[in-house]
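The structure is given below, and queries will be raised subsequently.
Only one protein chain is missing; all other protein chains are in place.
Each chain gets a letter, A, B and C, in the order it is written, and its residues are counted from 1.
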Amino acid sequence: MDDTKETGRTEAFSDGVFAVAITLLVLNLHLPDASLSDSNLGGKLLAQVPAFAAFVTSFATIGIMWINHHRLFTHIKRVDTPLMLLNLLLLMIIVFVPFPTALLAEYTVQPDQHLAAFLYCGTFTVLAICFNLLWRYASYKNRLLDKKADPEAVQAITRQYRFGPLFYLIAFGLAWVYVPASIAANLLLALFFALPGRKPPPTVPSPPIE
Amino acid sequence: MDDTKETGRTEAFSDGVFAVAITLLVLNLHLPDASLSDSNLGGKLLAQVPAFAAFVTSFATIGIMWINHHRLFTHIKRVDTPLMLLNLLLLMIIVFVPFPTALLAEYTVQPDQHLAAFLYCGTFTVLAICFNLLWRYASYKNRLLDKKADPEAVQAITRQYRFGPLFYLIAFGLAWVYVPASIAANLLLALFFALPGRKPPPTVPSPPIE
Amino acid sequence: MDDTKETGRTEAFSDGVFAVAITLLVLNLHLPDASLSDSNLGGKLLAQVPAFAAFVTSFATIGIMWINHHRLFTHIKRVDTPLMLLNLLLLMIIVFVPFPTALLAEYTVQPDQHLAAFLYCGTFTVLAICFNLLWRYASYKNRLLDKKADPEAVQAITRQYRFGPLFYLIAFGLAWVYVPASIAANLLLALFFALPGRKPPPTVPSPPIE
Partner (left out) sequence: MDDTKETGRTEAFSDGVFAVAITLLVLNLHLPDASLSDSNLGGKLLAQVPAFAAFVTSFATIGIMWINHHRLFTHIKRVDTPLMLLNLLLLMIIVFVPFPTALLAEYTVQPDQHLAAFLYCGTFTVLAICFNLLWRYASYKNRLLDKKADPEAVQAITRQYRFGPLFYLIAFGLAWVYVPASIAANLLLALFFALPGRKPPPTVPSPPIE
């Protein structure tokens, strides 16, 4: 009973942070004053296309990270102080996302574009590491999981997350080569994490279910 | 039990996004510095009348979209990954609303005014399409609905939503003719969607209730 | 069961809007760039004293309005479409509060100061009217109240709210005479509404409790 309540507030606080961070992304879409510049709204909107692309990519990423957070907390039933601190660390990265998104939208000229993309992909790499830390801490010997958690579902998440940081490092590497490719890679990675982890193939013997 | 919890967090996250997006609208009401310009607050407030009108219309629209979201989730009892992604898509449009609202408030001169109104009405058209997608996915063969959901109430929603995108396209067309008329049409459409869908008239045989 | 859930989401959405609106007030506390002006932080902070006063008054008012909202929904157990629309109207005024607060903080010179204070007090007068509308709609013939609601407690709220708009109109009048007095009156009124409504004195026969 107490445990449920505790998870409840941690989830509610996290939901709030995700919701605010994802909504603040719209503040990065801004236009020069109508009065100051020549009256050509169409041209200004076209100039904002990189900002729109960064908005959609960041929105998809934060949104799908929320789906993942929600998925983890379907299994996590108790919170303790280390978990709350790891969750705070994860939320700090989420809250930070609008900043590199704004950089990426604004610095579209060489060589700053590479640095902005580096910061953007680096943020998501750290985020993937935080998700691994949170999940491994909670799932280690079923420490904080539901006693009735399906071991296969737990393993499927662990397996899916294991390579997350590596994949994000590849997107990070692409940022040095060709920036749009790295943004596209981030979008693909977000979609990959939107899918639930696959159950192990039958050739791999699954641990006996107690 | 699990399903209820899942709907709970999806609703809580959505509530948060709606709440933040609707509140951020006030940031579009801004005045030039008191120090920089001549001290005529009254005149400046009058110049903000289009911004106030856009604020009220967007607030009413997001608020009534929240009422609709709430109404749908009275019937939806389970969430799966596609529903969460469709919900994210819908929330992305909601989060985007403050941007065309700001455009409409700021670009009051021809021909930019038409382009701003086009983006404003276009956003609401896409929003109406997203609502249809979400509802049709969830209600198709009662996929994610409450087993005890009243089929007539479900049909009433489907019927009311069917013409939503079309109505918004008409408002969209008005934007090319006379911008204030299209804003008024959006306000009327919001009020139309505030009302619950009408039950089918008795001449139409309703499906047998199982 | 259904009714409780409906109240639950209306309360959650309202909590979100109150929480965001009250937090956005801090954005009105801003300083000129450290780089642009001469390095005298102390003086600049002193120049912000009206902004701090407006921040504290608005925070107290929104916070206490939240306490009142919470108190009403202790008795309200069901929501219908008109109540949701009245609640949206009330929330729109809450969301609007940061704007007149910013005006009051920035326009400290005559005659704009009076106009800003007029808008500030006027907003709170409209807010008091909205609270009356919401409560009267819900409590009329116990329409949406808990069936076990204590009639004396319900009457105490009705009695306390009846004179709210009048009191705020007095603060509004003070704004034309002396602005700081009207701000102080708003702060006093907030504290008055923080107290629960008094039960009727024994000389007034209370309605029989069923």
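Going forward, contacts are C-beta pairs under 8 Å (C-beta built on N, C-alpha and C of every residue); 3 or more make two chains touch, one makes a residue touch a chain.
All values derive from a computational prediction rather than experimental measurement.
When the missing chain is restored to the complex, the residue among A:F13, A:F52 or A:Y137 that touches it is A:F13. Screening A:A53, A:L88, A:A149 or A:I170 against the full complex identifies A:L88 as the residue touching the chain left out. Considering the complete assembly, chain A touches the hidden chain via residues 2, 5-6, 9-10, 12-13, 15-17, 19-21, 24, 27, 81, 84-85, 88, 91-92, 95-96, 98-99, 102-103, 106-109, 112, 115-116, 119. What chain C contributes to its contact with the hidden chain is residues 11-12, 15-16, 18-20, 22-27, 29, 31, 33-34, 39-42, 45, 55-56, 59-60, 63-64, 66-67, 70, 73-74, 194-196.
The working rule: only the chains that are shown with their structure count from here on.
The pairing of chain A with chain B is characterised as different-residue: of all residue numbers used at this interface, under half are used by both copies. Taking the mean of C-alpha positions as each chain's centre, the chain lying farthest from the centre of chain A is C.
With angles rounded to a multiple of 5, the C-alpha fit of chain B against chain C returns 90 degrees of rotation.
Averaged C-alpha coordinates put the centre of chain A at 37 Å from the centre of chain C.
Annotation: 26 Å between the Cα-based centres of chain A and chain B. The set of chain A residues touching two or more other chains comprises 16, 19-20.
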